[in-house]
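One protein chain is absent from this view; the other protein chains keep their places.
As written, the chains take the letters A, B and C, and residue 1 is the first residue of each chain.
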Amino acid sequence: MSLNTFGHLFRVTTWGESHGPAIGCTVDGCPPGIKLSEADLQPWLDRRKPGTSKFTTQRKEADEVRILSGVFEGVTTGTPIQLMIENTDQRSKDYSNIAQAFRPGHADITYHQKYGVRDYRGGGRSSARETASRVAAGGVARAVLASLAPGLVIRGYMVQMGVVAIDRGRFDAAVIEDNPFWCPDAGMVEPWADYLDGLRLAHNSVGAVIEVTASGVPAGLGAPLYGKLDSDLASAMMSINAVKGVEIGDGFAAAGLTGVENADEIRMGAAGPEFLSNHAGGILGGISSGQPVVVRFAVKPTSSILTPRATIDGTGAEIDLVTKGRHDPCVGIRAVPVGEAMMACVLADHLLLDRGQTGGVRGRIG
Amino acid sequence: MSLNTFGHLFRVTTWGESHGPAIGCTVDGCPPGIKLSEADLQPWLDRRKPGTSKFTTQRKEADEVRILSGVFEGVTTGTPIQLMIENTDQRSKDYSNIAQAFRPGHADITYHQKYGVRDYRGGGRSSARETASRVAAGGVARAVLASLAPGLVIRGYMVQMGVVAIDRGRFDAAVIEDNPFWCPDAGMVEPWADYLDGLRLAHNSVGAVIEVTASGVPAGLGAPLYGKLDSDLASAMMSINAVKGVEIGDGFAAAGLTGVENADEIRMGAAGPEFLSNHAGGILGGISSGQPVVVRFAVKPTSSILTPRATIDGTGAEIDLVTKGRHDPCVGIRAVPVGEAMMACVLADHLLLDRGQTGGVRGRIG
Amino acid sequence: MSLNTFGHLFRVTTWGESHGPAIGCTVDGCPPGIKLSEADLQPWLDRRKPGTSKFTTQRKEADEVRILSGVFEGVTTGTPIQLMIENTDQRSKDYSNIAQAFRPGHADITYHQKYGVRDYRGGGRSSARETASRVAAGGVARAVLASLAPGLVIRGYMVQMGVVAIDRGRFDAAVIEDNPFWCPDAGMVEPWADYLDGLRLAHNSVGAVIEVTASGVPAGLGAPLYGKLDSDLASAMMSINAVKGVEIGDGFAAAGLTGVENADEIRMGAAGPEFLSNHAGGILGGISSGQPVVVRFAVKPTSSILTPRATIDGTGAEIDLVTKGRHDPCVGIRAVPVGEAMMACVLADHLLLDRGQTGGVRGRIG
Partner (left out) sequence: MSLNTFGHLFRVTTWGESHGPAIGCTVDGCPPGIKLSEADLQPWLDRRKPGTSKFTTQRKEADEVRILSGVFEGVTTGTPIQLMIENTDQRSKDYSNIAQAFRPGHADITYHQKYGVRDYRGGGRSSARETASRVAAGGVARAVLASLAPGLVIRGYMVQMGVVAIDRGRFDAAVIEDNPFWCPDAGMVEPWADYLDGLRLAHNSVGAVIEVTASGVPAGLGAPLYGKLDSDLASAMMSINAVKGVEIGDGFAAAGLTGVENADEIRMGAAGPEFLSNHAGGILGGISSGQPVVVRFAVKPTSSILTPRATIDGTGAEIDLVTKGRHDPCVGIRAVPVGEAMMACVLADHLLLDRGQTGGVRGRIG
């Protein structure tokens, strides 16, 4: 395996398996002089942490992040930042029955086909546990953005659980943090809770759609043609476990619009160009326009379920498999902070591509 | 600007502007010993060529591709392949009114914001004309695939124009090449023609959804976690002009499925594992499973339209802009061969990542 | 083959074979707004051009460079710059005897071993003809440096031909351009001419040592640890045909110094730190210090000579081989402008890494 790194100048390399001693990542390319401590990162990890409600996996992980390098006397030095999170609640024996069998809809079979060997415990490297490292890296990216692009705000939330979407008319950013679904529609929290509870008790799971927006993004970020801001966001979101689709702005709905409808007309405001609509999701020709960047991604239902499904094992024998272990009935819930983290990393990366390695910092003598 | 290259080992670097002397690309990483000539590439370019029906731009380009390097006595040598396509039908004067103004929904304004200077003629670098280079590179990728993965077939088609989708029950691959829309539903050709004609005459345009499938893909291609096959496909498709969404397999519909429904159950066939469904679109954990790889992408309506839209110019003055020049009323049509080319390039790239630079070729002495 | 690209943000991809229709390169990452025309590049190519004296190959190439993209109305736009140089004086029949045989000391055999097929005409891709593309790219890099780091001066010259070194006490930059050897020691020109003439008439060739310096380099360029300025310079120079060694500052002589001797002591001058010596060659810990950057590289003797040498052919038969064709008796001479070009590219690359993609340019509206 290779290619465990993403980013151009703000580069994140993640490592670790679900049931190994630890997971983590190296953030290479963080500019110097940024205030950073573990206390700045932990809140983001706590949002993704498992076991916080009955709607997520019951694995109990403290998810305490340690900074092992790259920070000196409370500020970044420009050297690589190593972030480590110890695994503390592995129950590897739960996975003995998938050591030789392949869960339908899971990476078990393709890892076997490619590598011939895999750490089956908890899904090993293919586990969503890896996303904790992304969230930690995202915390560093947020610190960079706070320093170099003050006013930039990233916000993620769930807009659809299974077949049930929120009512956009009731969108209220203030309620997102107040419910276990990151739901921006207060009226939808209880229906989703009932819906998911029913699925969970039926040994089933369900998908979701997540939206992440970033406002206050400076115009001019993005590198056409193959480092377009939207292209990099698509790659970043699609790399999250279980994601099957990504769209920017109106996305697939844009296919149904006419050119007259889709044109985001422009007027001149006091502070610069102002757009009368945002079908484009803040990106034109791969470059940010200054409007809010809007990304949505679809998460498939958790493939590890307690309902038996037909499959085979490594010998080719046909079996029926029930996946034990502790799993999220809607893995989309915990994908919200992950999507935010990926947005933060992509924006920090393009900000640094635009401004240079040091983000404009210079040492002086005398 | 930078990042005009895509791919890991099979790397394509494109160059050129819509109204410059030529466009082209360097294909670096093609293995040696592959039969290749201009006659192998030209048919793919002819499929994307403008001016072939009233439903595409009336610009007349021969789009003749020349191989300037990397091929000797009819076979590739493993050295970089330079492909050049001369521009022959520029009408730059059509664009004088956008030299200083920004088309709504177009990259004009963001290129200006980032670079401060742009070749406005025909959209310059942001023109869909660049995709001819991708199609040429895709032709090389197809030659690689034909040699190293015989039996692999890539097929693109339009599944939705504006709000009108095909009837999946009438899907017939045989009719795709017989109509100007790459429509796989013979019954939809005439309705789409009428629909698009109406829009065109109303000085309007419309979006589309394209699907590209690849069958015969070997299992084991893809590099978790940040070179996942689906992640790279998402990046590749999103990098095509006007694309606003990408999905793999069931894509956004997967969000509405339960885990029981979404599981692609597995049985053991004579030649290996057989899946009973393909919700996953042939990719599990970022690695190909051997099932057909299925990608869809949404193309927004052409932003260059003859209907006036409100915008500003470089001085900040508010104006109404009509875009003259020759434009596609549904740019999604010509995106079909481009999507196929990107699929070919991504698959060739991952095949070579898996097999190495030379694809297994070795020189012998004696 | 792959990896025909060098640079991090200022990326140069070269293509082309010695006897193909053309050679060239794509320069991706040049910032926008830089004044550039073919007339700015041609003088650098003319310095490297073959056939200008009896001491270089008699192949006659105009080496006229064309800019095919990336420049609009006399300035760079930030898009990829394609540079093409047509081959006009191929005499491929000269090479028929090496079609199946391997010149000792040449890449013939290893290309065969790796790829199994090669364009043997004039050495194909392994020919020093490829360096014309580097010189063209170096011309773009010089334009970038002239714009972003005015006062930076790059100068290359030969300090040793075969066993005969210049007298450092007679170093005079003013005479470098006045002799066919780029010799900075006027008293050495005639001895070198006699020496090389003797070798040429004896059907022999000889090596050389080239030095390239850059003064006026801003402090702070370089990216520890694996994009160190000296590490990148070593890679760049070693990638030039026939180069077998690279050193920075005192280089191998530094091994013989003590720490007391080697310390470049520092005093405070009016304009900042001043160093009392430059053993380090302007680079400390991989980062430029503001002192002149000094690089030397060793070029082996041309391996294509008229004296017969023992070798084998593709069937494994043992033969004696005489290399016909037109070759440089001291390929080090023409390596001088190539070394300068590589220095320019590496410095431009690190300047842009430090300052960002656009080099600080921003478009304004209103």
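Here is the rule we use: contacts are C-beta pairs under 8 Å (C-beta built on N, C-alpha and C of every residue); 3 or more make two chains touch, one makes a residue touch a chain.
Just so we're clear, the structure is a prediction, and the values are computed from it rather than from any experiment.
Among the displayed chains, contact with the absent chain in the complete complex occurs for A, B, C. Of C:41, C:67, C:183 or C:208, it is C:208 that touches the chain left out of the display. From the options A:40, A:63, A:119 or A:185, the residue with contact to the unseen chain in the full assembly is A:119.
The chain not shown here touches chain B at positions 9, 79, 220, 223-224, 268, 272-273, 352-358, 362-363, 365-366.
Touching the omitted chain from chain A are residues 1-5, 9-11, 13-17, 20-24, 26, 28-30, 32-33, 66, 68-70, 72, 75-82, 84, 109, 111-119, 124-125, 312, 314-316, 357-358, 361-366. In the full complex, chain C touches the omitted chain through residues 1-6, 8, 14, 102, 104-107, 109-111, 113-114, 125-126, 130, 160, 162-163, 199, 204-209, 219-228, 230-239, 241, 244-268, 273, 276, 279-281, 283-290, 298-305, 307, 309-312, 316-318, 332, 353-354.
Assume only the chains that are shown with their structure count from here on.
Contacts between chains leave no pair untouched here, as each chain touches all the others. A simple rule picks the central chain: find each chain's mean C-alpha point, then take the one closest to the mean of all protein C-alpha atoms, which gives B.
Centre to centre, using the average C-alpha position, chain A and chain C are separated by 45 Å. If you average the CA atoms of chain A and of chain B, the two centres end up 27 Å from each other.
Chain B and chain C have centres, each the mean of its CA atoms, that are 37 Å apart. Shared contact sites, meaning residues of chain C that touch two or more other chains, fall at 9, 79, 357-358, 362-363, 365-366.
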